[in-house]
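All protein chains but one are shown in place.
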Amino acid sequence: MSLKVDGLTVYYQSLRGDVKAVDGATFEIADGEIMGLAGESGCGKSTLGKSLVRMDARMRYVDGRVELDGKELPVWDDRKMNPYRFKHVSIIPQYALSALNPTRKIGTMATELLASRDIPLNGVVDEFKRRLKIVGLPEDVLERFPIELSGGMKQRVVMVLSSLLDPSLLIADEVTSALDVSTQRAVSELLVEFRDRGFVKSMIVITHDLSVLYQIADTILVMYAGKLAEKAPAETVVHAPAHPYTRMLISSLPEVGVRYAEKRLIGIPGRPPSLLEPPTGCRFKTRCPLAFEKCAEEPPFVEVAPGQAAACWKATA
Amino acid sequence: MWRYLFRKVSIYVVTFVVAVSIDWAIPRFMPGDPIQGLLSRMQAQPQASEELTSFYTEAFGFDVPLWKQYLNFWAALFQGDLGLSITNYPIPVTELIMGALPYTLALLVPAILLSFWAGNKVGALAARRKTLDNTVLPMSYVLTATPQMWLGIILAWVFASSLALFPVSGAYGFALQPEWSVEFARSFLHHWILPFSALFLVAFGGWAIGMRNLIIYELEADYSNYLASLGAPTRLVRKYAYRNALLPQITGLALALGAVVAGAIVVEIVFSYPGLGTLTLNAIENRDYFLIQGIFLFLITGVLIANLVIDIAYVFIDPRTRVGMQGGA
Amino acid sequence: MAVSDRDAAVVPTGAPAPSLETTATTAPGGGRPLAAAPLRGRSEFRYFALRNWKFVVGLGVVLAFFVLALVGPLLTDNTPFEFSGPTDQAPSSEYWFGTTSFGQDVFAQFVYGLRAAFLVGVLGGGIAWLLGAAVGFTAGYRGGWVDDVLNMLTNVVLVIPTLAILIIVAAYINVHSYATEAILIGLTSWPWAARAVRAQTFSLKTREFVDVARLSGRGTRQIITTEIAPNMSSYLLMMFILLFGGAILIGASLDFLGLGPSASMSLGLMMNNAFLSSALLLGTWWWFVPPGLGIIAIVGGLYVMNVGLDEIFNPKLRET
Partner (left out) sequence: MSTRRRGKAIGAGALALVAAVIATSLGVAGAGAGEQSAFALPRAQTFYMSGSQWSPYGDVNPAKTWDYSTGTIGLAYETAFRFNPLTGAFIPWLATGGNWRTNSVYVMNIRRGVKFSDGKTLTPGDVKYSFDLLKAPTHPQNALWASTGLKTVKVVGNTVVFTFAGKPGYQQFDFYRYNVAIVPRHVFSKYSTTELMTGNLDADNIVGTGPYAYVSGASSTAQTFVWQRRAGWWATKALGLRPAPRYVVDIHNSSNQAALANFQAGNIDLFNNFAPRSAIKGKFKTFFNKAPYHLGANTTWLFPNTTKKPLNDPQFRRALAYSINMNQILDKAYQGLVDKASPTGLLPIWSKWVDKKVVAKYGFSYNLNRAKAILAAAGYKDTDDDGYVENKDGSDISLKIQCPNGWSDWMTSIQVIAESAKAAGIKITPGYPDYGTLVDDRGHARYDLVLANDRQYSNTPWTYYQYIFQLPILDNQTTVNYERFSSPKAWALTQQLDRTPTTNTKAYRAVMSKLQTTFLQNLPAIPLWYNGMWAMFNTTYWTNWPSATGGKYTPTAWNNYWQMTSIDMLTHLKPAKGN
């Protein structure tokens, strides 16, 4: 088991109270697994991804445990978490296009970063160059400023840098959403290649674009309103979803798996509930066509079929 | 980069031409006749007044048509000739300005640089650190809202008049003449501290606030978050944020020069410091048109040059000016 | 517009910029948020405003002094120049702030001086605000040669040391009223505001709602006043506050130099009188301390209030 998350609960602090963005997330990721993390915007998927690496100032750890390669990750403690970052768990942020310091040459920035982590430079820098070549970038990008690179180039630089120390877990947060369709494809293929070459052991790919996940992910985890809805192998999620939300999500996509979707998730009537004071019971019940009395109780996230887990009374019934 | 510099320089050239023209026009089109003013000052006997008028009209070059005066003004300007002072006729204005300039520079340059340095450091230190922020920030606001002359008066009252630690006025002891000696240097510093402090403290507050606010933006910027996500220590994150926050501050430095010069004028007056500020007030009180004109031109040229220097330096500091000419990212 | 153009950053005259500078800077790297999306509705503003100590304290101080300026003169029988009492009296129950060495009531001078400060601040700041907004909107929205010309004008006025100009102009034309003084200040302190507005307008004019307005055939002025300006309202408000404070400081300097109106009292003139009468050497501190503190309180209050507003409108800045 590469990653084991147990009951992770993370809130967002706002002046009006806590936004319960991740509520009791429990799942595992196997070595070599690429797990897709999907859901509508605001469902907590990015919060979940971020909380595994670094919680920003407004995020508050509430409960739960995270284990990576058998060791506990101190996600609640920003300081203690530091030694694990980059080396064991790393992230390609959502904002990859602006993630590079605009006034530093890429090479300088990288070496300063490495030096600040007390990582010996010899070897690593060469490896950096080699990997840049693999993703199709000339060596001299190291001598350039971010402003001199195109969006796709910056994206790839960040991918290489984030995975440079061969982390056990890499979180790729919406890496494709800001790119055009052809670059999207190339970038997603690179993620798979990174895994295949062993640059990363396992990966969480966060996106709202299920079609991308269908292409590259081994398993897919669907979240709704801060709760896990369903986790299953990609094929299963697309073809035999257990959770009504997943089903609606899939059906809103045109011809899944045939070509990349150009349309965003629309199609589901109603709006997700406010996470300031989420409703009791199943959070999807107000939009769910199958909702019944039982849904007033919170459904557990349990295995409904081999390799497939879901949180829905109808799926377990 | 060259386009950037060209644009800058052309703005400065236009500014300079406009400023010189305004400057030339002021004594000529404003009410009041400088030569009659001089005659009044001289307490010239009425009998001599006609003779003297024509003598000085010629001496100041007012006896040629306006357009020619304008051209002559430019021609003289390029030879560093700003005309003759009225109150101190026939001392050249340039000589008076050059005499006062070292004192003003001795106040201004350290005050600008040290306040910029210290203000930025302290502002950066205070940002996102609660206790420090809650002390530095209010203090900085008080400082930046303080009129320099009032701070000068307070410093003079407390440290000079009441505690007698420092002299209230002048640039050095009356027993001395400017020279390169330890005694003169000490006397000079002794006189320099208070006016310098008045300028320094007010400017310091402004820079500290500016940096504090800027660096918060930078610390919230994506690249800072990315660095932190990769486990970079706070030290590195803050260093990057500081450097980037410094860039708009440097721009601010160029633009604040005018304000600092203004501050120096009032502070010099409070401490009777023999720099351009005191000279300006004397010139105004005595309607020494050519001196006022010269000082004004001098200040503008100085500020323009400083701006240009900062612009050029900026090209080296901020890579985006060098490579970013393709437009917005 | 090149993002890297350092013109984009601005500093108000008088004091190096409090936070407006940050919000006005179009981001190096392109990502910095436009100052504040307008808050939804008045109630939300009130909600955040009341919880921001900077805004509350700043506004409170400014209002308190405003009230003092309004009612202060009613609390004293003396007028600022009247030789009403004994000379050089320390503060007492009869003369709250003491008397000058000419026997004038310092409290009366102070409260009348506050009035002048508010007048110069509001009027001078207001004129600069109008000019800055007009020039900035026009340059930013029209672009092209209009922008080139206005931008050049802005730069010229920006670079010239304002106080130097004011000193000269004030020396030639005798300033008889605070309105004249305020107009002079307004006419010279608008450029940084114009630049800031221009930069903001640039980024707003490409937004969809402006496009829609344009397609629907509305005129430039209408688009600026109904579409662009309301979207910058928080920004414009903060700009006014800074110009307000700046105008007070510049006015005080002019008055201190004796270039302001002399027939009515101002805080700067009080300092001038005290200074000329060697008050600091004779130890009559009650004469020169209050005017400075008054200015600091008003201007500092305005600045602090501005930071508060900045935080209210701009969640990223809020204290965490």
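Per-chain numbering from 1; labels A, B and C assigned in written order.
The rule we apply is simple: a contact is a pair of C-beta atoms (placed from the backbone, for glycine too) under 8 Å apart; a residue touches a chain by one contact, two chains touch by 3 or more.
No experiment lies behind these values; they were computed from the predicted model shown.
Q: Which of B:W24, B:F166 or B:F296 touches the chain that is not shown?
A: Answering carefully, the residue with contact to the hidden chain is B:F166.
Q: Could you tell which one of C:F81, C:W129 or C:F240 touches the chain left off the display?
A: The missing chain is touched by C:F81.
Q: Considering the whole complex, not just the chains shown, which residues of chain B touch the missing one?
A: Contact residues on chain B toward the absent chain are 32-33, 36-37, 39-49, 51-52, 55, 59, 87-91, 95-96, 99-100, 102, 114, 117-118, 121, 156, 160-161, 164-179, 181-184, 186-187, 189-193, 235, 239, 269, 271-272, 274, 278-279, 282, 284-288.
Q: Could you pull out which residues of chain C are in touch with the chain that's been left out?
A: Contacting residues on chain C, toward the hidden partner: 81-83, 87-88, 101-103, 171, 174, 176, 258, 262-263, 273, 275-278, 280-282.
In this section, only the chains that are shown with their structure count from here on.
Q: Quick check: how many Å separate the C-alpha centres of chain A and chain C?
A: 48
Q: Can you compute the centre-to-centre distance for chain B and chain C, using the mean CA position of each chain? Integer Å is fine.
A: 21
Q: Taking the mean of the C-alpha atoms as each chain's centre, how many Å separate chain A from chain B?
A: Once rounded, the distance between the two centres reads 54 Å.
Q: Which residue numbers or ranges of chain B touch two or more of the other chains?
A: 221-223, 244, 247, 318, 320, 324, 329
Q: Mind pulling the residue numbers of chain C that touch at least two other chains?
A: In chain C, the residues touching two or more other chains are 4, 28-31, 320.
Q: Which residues of chain A touch chain B in their complex?
A: 53-54, 56, 81-87, 90-91, 93, 95, 98-105, 112-113, 116-117, 145, 147-148, 158, 161-162
Q: Can you check the complex and tell me which residues of chain C touch chain B?
A: Residues of chain C touching chain B: 1-7, 9-11, 13-19, 21-22, 25, 28-32, 152, 155-156, 158-165, 167-168, 171-173, 192, 245, 249-250, 252-253, 256-257, 259, 268, 271, 274-275, 280-281, 283, 285, 288-289, 291-292, 295-296, 298-300, 302-304, 307, 310, 316-317, 319-320.
Q: For chain B, which residues are in contact with chain A within the complex?
A: Touching chain A from chain B are residues 221-223, 225-233, 235-236, 240, 243-244, 247, 318-320, 323-324, 329.
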